[in-house]
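Every protein chain of the complex appears in place save one, which is left out.
Now for chain A:
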Amino acid sequence: MTARIERPLSPHLQTYRVTLTMALSIVHRATGIALYFGTLLLAWWLIAAASGPGAYANVQAFTGSIIGKLIVFGYTWALLHHLVSGIRYFFWDLGYGFKANEREALTWGALIAGISLTILVWIIAYTVGGGR
């Protein structure tokens, strides 16, 4: 057994002033957790499609309800936000965008892009889906 080394610890969340990048880091993790459980919906939908008309009608009844629509809308945003927010991490992983103004711009960009893309997808969904 080796002695436990007292390594320097990062100050706890409450010690820091809340910044945009910090808030969005938490949102990235939260959307990741939401998407984790959201895959159940996706799996249910695929299994229903493979099972038959009755099972598929159940999924459609759920996704067509107000609560179902809210969940699917939330899922769309979580997915697209996590995607664009994740692209931000690619920049940082490659060593770019660490200046104060750059990281703020990347973070605002992810926030705005996530919301815009969600609205865009839903507009397309209603445009093509409405015709069927």
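What we mean here is this: contacts are C-beta pairs under 8 Å (C-beta built on N, C-alpha and C of every residue); 3 or more make two chains touch, one makes a residue touch a chain; residues count from 1.
Rule of thumb we're sticking to: contacts and distances are computed from a predicted model.
Novice: Look at the options "Hydrogenase maturation factor", "ABC transporter ATP-binding protein", "Succinate dehydrogenase hydrophobic membrane anchor subunit" or "Putative spermidine/putrescine transport system permease protein" and return the one that UniProt uses as the protein name of the missing chain.
Specialist: Hidden chain identified via UniProt as "Succinate dehydrogenase hydrophobic membrane anchor subunit".
Novice: Of A:L20, A:A61 or A:A125, which one is in contact with the hidden chain?
Specialist: Among A:L20, A:A61 or A:A125, only A:A125 touches the chain that is not shown.
Novice: So which of A:M22, A:I47 or A:I112 would be touching the chain we can't see?
Specialist: Only one listed residue reaches the unshown chain, and that is A:I47.
Novice: For chain A, which residues touch the unseen chain?
Specialist: Counting only chain A, the missing chain is touched by 5, 7, 29, 32-33, 35-36, 39-40, 42-43, 46-50, 52-53, 55-57, 79, 83, 86-87, 89-90, 93, 121, 124-125, 128-132.
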